[in-house]
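Presented below is the structure to which this report refers.
Left out: one protein chain. Kept in place: all the others.
== subunit A ==
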Amino acid sequence: MAQQAFEDVVEDFEFLDDWEDRYRMVIEMGKAMEPLPDALKVPATKVEGCASQVWLHPRIADGTFHFEGDSDALIVRGLIAVLLRLYDGLPVSEVPRVDARAELARLGLTEALSAQRSNGLRAMIERIRTEAANAA
């Protein structure tokens, strides 16, 4: 079990039986996500290794991991919104224990991880883990 915010997403996705609807949901989640302020779109928050532009801004307070993110691509924004449900609010020490690949597979989004290396999802997850490890 992941945290509740992600379990809610899993529940929403259970009713979607084709890829079009799953992508539609991801895109909607991205559109609904608060954009990262331009002031935070700086080299320090930029995630390299992505085909589109991606930014992650972690905030760690009282041992809890928070982050905001953004991208200029809608699908990637949506994937950030999914990662937000997966990681945001976790105790820092638990971040590395999340098996992102397995959790995303529950949404039927594994190909977003495997086939599309270049969309930067891997790089984002790697960045989240590194930031959490540095704070721990």
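As a working rule, a contact is a pair of C-beta atoms (placed from the backbone, for glycine too) under 8 Å apart; a residue touches a chain by one contact, two chains touch by 3 or more; residues count from 1.
Rule of thumb we're sticking to: contacts and distances are computed from a predicted model.
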The complex's invisible chain, by UniProt name, from "cysteine desulfurase", "sn-glycerol-3-phosphate transport system permease protein UgpA", "3-isopropylmalate dehydratase large subunit" or "NADH-quinone oxidoreductase subunit K" = "cysteine desulfurase"
In the whole complex, of A:Ala73, A:Ala105 or A:Ala123, the residue touching the missing chain would be A:Ala73
Of A:Ala5, A:Ala32 or A:Ala51, the residue touching the omitted chain is A:Ala51
Which parts of subunit A are in contact with the chain that was left out?
-> 19-20, 23-24, 27, 51-53, 71-76, 116, 118-119
